[in-house]
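Apart from one protein chain that is not included, each protein chain of the complex appears where it belongs.
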Amino acid sequence: MELESLYQQIILDHYKRKVGYGINHGGHPSHQYNPTCGDEINLQVLLSADGSTIDGIEWEGTGCSISQASASMLAAESKGMTIDEFEKFAGGFREAMRSRGEIVLDEEEYGDLASLSGVSKFVARVKCAMLAWVAAEDSVTLTRGSLN
Amino acid sequence: MELESLYQQIILDHYKRKVGYGINHGGHPSHQYNPTCGDEINLQVLLSADGSTIDGIEWEGTGCSISQASASMLAAESKGMTIDEFEKFAGGFREAMRSRGEIVLDEEEYGDLASLSGVSKFVARVKCAMLAWVAAEDSVTLTRGSLN
Amino acid sequence: MFSHEDSERIRGAFPELRERVNGVPLVYLDTAATALRPAGPVEHESTFALTRTAAVNRGAHTLAAEATEAYDDARATIAKFIDARPSDLVFTSNATESINLVALAFRLASAVGAPERFALKAGEEIVVTESEHHANLIPWQEVAKATGATLRIAPVTDGGVLTVGAVESVLTERTKVVALPAVSNVLGIVNPFREIADAAHRVGALVVLDACQAAPHMALDVTATGADFIAFSAHKMYGPTGIGALWGSASVLAEMPTVLTGGSMITRVDYDSADYLPAPAKFEPGTPRLTQAIGWADSIRFLDDIGMDRVAEHESSLGAVLYRLVSAVDGVHVLGTNVGVERVGLVSFAVDGVHPHDVGQYLDSKGIAVRVGHHCAQPLHKRLGVDSSTRISLGVHSTLAEVEFAVDALARVRGFFGVA
Partner (left out) sequence: MFSHEDSERIRGAFPELRERVNGVPLVYLDTAATALRPAGPVEHESTFALTRTAAVNRGAHTLAAEATEAYDDARATIAKFIDARPSDLVFTSNATESINLVALAFRLASAVGAPERFALKAGEEIVVTESEHHANLIPWQEVAKATGATLRIAPVTDGGVLTVGAVESVLTERTKVVALPAVSNVLGIVNPFREIADAAHRVGALVVLDACQAAPHMALDVTATGADFIAFSAHKMYGPTGIGALWGSASVLAEMPTVLTGGSMITRVDYDSADYLPAPAKFEPGTPRLTQAIGWADSIRFLDDIGMDRVAEHESSLGAVLYRLVSAVDGVHVLGTNVGVERVGLVSFAVDGVHPHDVGQYLDSKGIAVRVGHHCAQPLHKRLGVDSSTRISLGVHSTLAEVEFAVDALARVRGFFGVA
């Protein structure tokens, strides 16, 4: 497998840019670990008052280029989505990551995240790409739970 | 390996005769188990008042032909031995049993016990042949301990 | 029973059946102790070891990722075989360790009084049966001794039958665990484990099912057993030594305290505390049994290819013949009835006037490998009035010709030892 199919330039850019980095609001962050490397992320999804729409994602953490870029892209791409859209979006991303290179994410739909398609061929790295997403889904659940 | 080299007629005879069977005196019996089959023996060596000579061996227990014949022959052959003689005798027997067919016990010295020489080729049965001897050595130690 | 062709094909997979013992062909009738190994799984395991060895769950390099995948696939295969979810299947060294994990969870919980479900105290009760293998008896004796709980023994009939009523007779509101064998390794009788599990659950007890002698010989659906925990070993299923499993229902595993701790089971660790991963990881610290899991999964595929329903049919039919023929030998007494019970292909028996060691030795001289002794069930033997017995047990490769050959030899044992 070509190393370049994993590390596209756009990934390395997000690794440095880190969209959404810094937790600045009260919210319901989810803390996730990657047990292999000890990498961690603390991430919260900020929802609209009625809990229907994603106003933004804030996160902090340490990790490899894949996990950090994935968090950064997630923050960038998910803003403004409804919860339903987000759930479908996350489901599609997870499916692609687990597809062992079978599914290539659509650039129209996934934007920069499409550059992570190559990760699915590197099974050991799928967990890295998913870390932020697991945290995001968990934070949505926590946040919505607090609204009821 | 020939089955007949293990089961000599004299062994089967002792298996029925059981010299020394029945514990009829006070003494210091040793209880030994064969963990594989649950066979057990309770055996005591009766020593002369000064602890120097074997007056007799009494035993009870259940077990295969080899273990029972070995106990019976031991009781028959060891009577009247000094402790030193017995220790040498037992050492020689053990060595032969562990020899994997290399050492054949001398009939002059070991009498009927010489018929057990074949056991050493059947490694799994060595424990059976040794059960009474381990008990005898233990009982001698217990008995002499009580004399001091 | 298998057709001659099927049988020959199955036997062809086992190189050991072509070995000679004492100059005569091997007739292996000791599958209940340890099963022979089919060539394919062993060769695959060894090729894997020589070309794909790497650390599981711990590496990012290609070989490590492949090893991790192969290991996860193996777990999935084994879990599917018993209709379980992979995450509910904990690997152990053998069934004995599987049972000990549960028993130790009880001891550790009892020492600190939590979690409630696993914490025992004086006055509470543990139920085992008279037909237990030492592996499902001694750990519970130790739990009872350490916690002050009472060990109660559900009786079997003189024919070795464990009835639901017998278990119910010792169940009380204070019973917290019921441990039983799915199939006795001495009697070959299949116990009514589902009904017993239901009865145990009615008093709120957890059920530990020892499936060592069931898993290799019949289709097993873990949920249908009704048990909370099931223990079994690979080496009795044509798989490698050194690996076994504890299946647990998800909610019970989630509550169960960890017993062994260390690497690969954690998320966060600092010097004074650590957070654990969920099951199965929380019960599997350290470097896993990689090649053993792979070998076991292959042996499961071997069984699956034959089909467990066919395996069960073959072995129990042949077992019925075995039972009948052995019972008919003069001076031979079979342990356990065949009336009104389901049985696997396994028969233990006593021979008048000849000790099992001597029976086994005689059979061995004809190439026939059987088990002699107490088969790790001393109390059951005593209960049935003997110290030990000789056991013939069948496997997928067993044939009618082998059974007849063994029974013929058995019929000559008393003559050889001069007691006929």
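Here the chain labels run A, B and C in written order, and each chain numbers its own residues starting at 1.
The rule is simple: contacts are C-beta pairs under 8 Å (C-beta built on N, C-alpha and C of every residue); 3 or more make two chains touch, one makes a residue touch a chain.
This is a predicted model, so every value here is computed, not measured.
Asks: Using the whole complex, pick out the displayed chains that touch the missing one.
Replies: So, spelled out: the chain left out of view touches A, B, C.
Asks: In the complete assembly, which of C:15, C:278 or C:415 touches the absent chain?
Replies: Hidden-chain contact among the options goes to C:15.
Asks: One chain is left out of this view; which of C:180, C:376, C:396 or C:409 touches it in the full complex?
Replies: C:376
Asks: Among the options A:10, A:37 or A:76, which residue touches the chain absent from this view?
Replies: The single option touching the absent chain is A:37.
Asks: May I ask which residue of A:10, A:23, A:64 or A:103 touches the chain that does not appear here?
Replies: A:64
Asks: Could I get the residues of chain C that touch the absent chain, sorted low to high?
Replies: Here the touching residues of chain C are 15-16, 19, 21-22, 26, 28, 30, 33-37, 39, 42-43, 45-46, 49-55, 58-64, 93-97, 99-100, 104, 107-108, 110-112, 130, 133-135, 137-139, 141-142, 146, 151, 153, 233, 235, 240-243, 258-264, 266, 268-274, 285-292, 357, 360-361, 363-364, 368-373, 375-376, 378-379, 382.
Asks: What residues on chain A make contact with the chain left out of this view?
Replies: 1-3, 6-7, 12, 36-39, 62-67, 122, 125, 128
Asks: For chain B, which residues touch the unseen chain?
Replies: Interface with the chain not displayed, on the chain B side: 33, 35-36, 38, 40, 122-125.
Everything that follows uses one rule, which is that only the chains that are shown with their structure count from here on.
Asks: Suppose each chain is reduced to the average of its Cα coordinates; what separation in Å results between chain A and chain B?
Replies: Each chain reduced to its C-alpha mean, chain A and chain B end up 77 Å apart.
Asks: Just curious, how far off is chain C from chain B if you go by their C-alpha centres, in Å?
Replies: 37
Asks: In whole angstrom, how far does the Cα centroid of chain A sit from the Cα centroid of chain C?
Replies: The computed centroid separation for chain A versus chain C comes out at 45 Å.
Asks: Which chain B residues sit where two or more other chains touch them?
Replies: Chain B, residues with two or more chain partners: not present.
Asks: Which chain C residues reach two or more other chains?
Replies: none
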